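A single protein chain has been removed from this complex, and every other one stays in its place.
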Amino acid sequence: MNENLFKYKTTVIRREHFNAAHRLENSAWDGSRNRDVFGKCNNVNYHGHNYELEVMVTGFVDPLTGFVMDAKVLSDLINSEVLDKFDHQNLNVDVEEFQDLNPTAENIAFVIYSILRSKINSNHDLKIRLYETPRNYVEYPA
Amino acid sequence: MNENLFKYKTTVIRREHFNAAHRLENSAWDGSRNRDVFGKCNNVNYHGHNYELEVMVTGFVDPLTGFVMDAKVLSDLINSEVLDKFDHQNLNVDVEEFQDLNPTAENIAFVIYSILRSKINSNHDLKIRLYETPRNYVEYPA
Amino acid sequence: MNENLFKYKTTVIRREHFNAAHRLENSAWDGSRNRDVFGKCNNVNYHGHNYELEVMVTGFVDPLTGFVMDAKVLSDLINSEVLDKFDHQNLNVDVEEFQDLNPTAENIAFVIYSILRSKINSNHDLKIRLYETPRNYVEYPA
Amino acid sequence: MNENLFKYKTTVIRREHFNAAHRLENSAWDGSRNRDVFGKCNNVNYHGHNYELEVMVTGFVDPLTGFVMDAKVLSDLINSEVLDKFDHQNLNVDVEEFQDLNPTAENIAFVIYSILRSKINSNHDLKIRLYETPRNYVEYPA
Amino acid sequence: MNENLFKYKTTVIRREHFNAAHRLENSAWDGSRNRDVFGKCNNVNYHGHNYELEVMVTGFVDPLTGFVMDAKVLSDLINSEVLDKFDHQNLNVDVEEFQDLNPTAENIAFVIYSILRSKINSNHDLKIRLYETPRNYVEYPA
Partner (left out) sequence: MNENLFKYKTTVIRREHFNAAHRLENSAWDGSRNRDVFGKCNNVNYHGHNYELEVMVTGFVDPLTGFVMDAKVLSDLINSEVLDKFDHQNLNVDVEEFQDLNPTAENIAFVIYSILRSKINSNHDLKIRLYETPRNYVEYPA
């Protein structure tokens, strides 16, 4: 195979799963305003989700392996850096990054991006897609 | 259409969704045994799931409507009797039925069955299928 | 392989897809009662669905082939007997079986069962699962 | 949380469902040419689909809420502006926008985009993904 | 919780995934007859699938745990007894059970049932659902 065959970059995507409890709250607001803005998602005793996480890595294919990045390596990285911290946890209580950050899907995606960005080859682009439910999801960066 | 066309009963299934926090614990056991048995699911600060709920109603088709039971009526019933109590809640803390009952998928399915059984035509059979995650689910009665 | 290895029957399932327009109506009722009972599904100009159809055939595995029934043969049968008549049609107008039968999911499943029953080995059991939407489906026989 | 944490915009996606009847036809062509071009989709009595609609809104996260746009608000907007007009309808007959416009998936996506564009914060980008079947879908703008 | 609350058994289902190569062939037949019966599935160089496996265990809920069987224990069992032998293998060549058995979905399901039956509590019923493709699957016992 000839490296030059590929004119464009390829994206490789690995999907993983974790579940967690959370509640939405702006700690600078009083309870009434929090309930107005966040509704049921502000429930003081938490609710939870099965999050589906897609990590998308974009770069040129390595002609020696035929991989942008080995999906097994990517999966192991997501497991050790993200799932071990988030899975079966209460995001507000148990996860350091959300001590002062409201765990909306947008913010969770941003945190995962920030964790993984330094662990992925800097020549590669990184994007996070996070499903909070099958009908609500976010992508960062857009 | 002639009622006699149908020799057998038909099952009608409505799928609904709710999300909730929970933790697994036998309150008669100490923390060590609970952690041994329930592992990450025993996390004291709760975790959570997007539950997918299928309610299956079996009976003869009414020749006037062509329905065993109107799926819209079934959906409204599930919403008022189950989802309004469970959705965006902490099952252990917020839902009366789990004050003394460990909210495993098996027990949640049993509770939903018990709630709906009295609201469904007694000539109809009822079965609950509950997905805790896309890879773990239960059916009651078997 | 020894035929006696199998103590029990096996079920083989083939999933196919068709889409169609329909409206729900009991022609013996006036418009007002039809609207009361069938709501939006009674819209005089029709609406439609992507139906997902599962045909389930149960019997003993043939030790010569390892098949209960070849899934390719089953797929061809569903295509020629059901999809060629139903796909991209208006069930109320274009399909003979619904000239006097309200095309509810229950009744469509019954009609498909009746069409296929005589085409499938009489030693085999037959069951139809029909999804009208991803959240509404029926099974016949129960 | 510090607003500056986010260097990039985030996309928030809400998925909704409607079903409808339609037929494909260029009213400037005769029946023969319409059948040649549109095949089964030109069936004069209509056929139908379960449409899955994803509305994608891109912008900067509001540091007060952690949202680009509240998914509940987005869902309500899609329901009031799109689903109330399209769900359980015959697109060709019942929906004003398709009186002179062939209801292909491409054109339906364009119409939904046009309806929602003026209702969404003009600082936000908008994109529509519309599934006509699980195997055919479109995105507008590309 | 009172054990007597449950009048019926509950089924617990765990879904796992493996992928494998196979070809369909009756070694007692010549090539011509094998090609006639098995078509493309008889390709001498093999083809392959992502198999989705559901293991269904039915029994009474243990009131101490709220489980019929811990899904984690069931998952570990499927991994050690089935996936470690089947995943990323050529079923015809690498897996002992198919040396003299045609690896149809029916026969694979039977083999998995036979492997797991002796490892599961004998008071529990066991059923295997195996997806060869999203549109072809089998269940054993029926």
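Residue numbering begins at 1 within each chain, and the chains themselves are lettered A, B, C, D and E in the order written.
In this section, a contact is a pair of C-beta atoms (placed from the backbone, for glycine too) under 8 Å apart; a residue touches a chain by one contact, two chains touch by 3 or more.
Predicted model only: the values in this text are computed from it and were never measured.
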| item | value |
| --- | --- |
| Contact list for the unshown chain, restricted to visible chains | A, D, E |
| Contact with the hidden chain (one of E:14, E:49 or E:127) | E:49 |
| Chain A residues that touch the omitted chain in the full complex | 1, 5-16, 58, 61, 64-68, 70-72, 125 |
| Footprint left on chain E by the chain that the document does not show | 17, 19-22, 40-41, 43, 45-50, 87-90, 93-94, 133-134 |
| Residues in chain D touching the chain absent from view | 24, 26, 37-39, 100-107, 109-110, 114, 134-142 |
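Definition applied: only the chains that are shown with their structure count from here on.
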| item | value |
| --- | --- |
| Any chain in contact with chain D as well as chain E | C |
| Superposing rotation of chain B relative to chain C, computed on C-alpha atoms, to nearest 5° | 120 |
| Same or different residue numbers at the chain A/chain B copy interface, by half rule | same |
| Chain centre separation (chain A, chain C; CA means) in Å | 41 |
| Length of the line joining the C-alpha centres of chain A and chain D, rounded to whole Å | 27 |
| Per-residue multi-chain contacts in chain D, two or more chains | none |
| Pairwise chain contacts, counting only pairs that touch as defined | A-B, A-D, B-C, B-E, C-D, C-E |
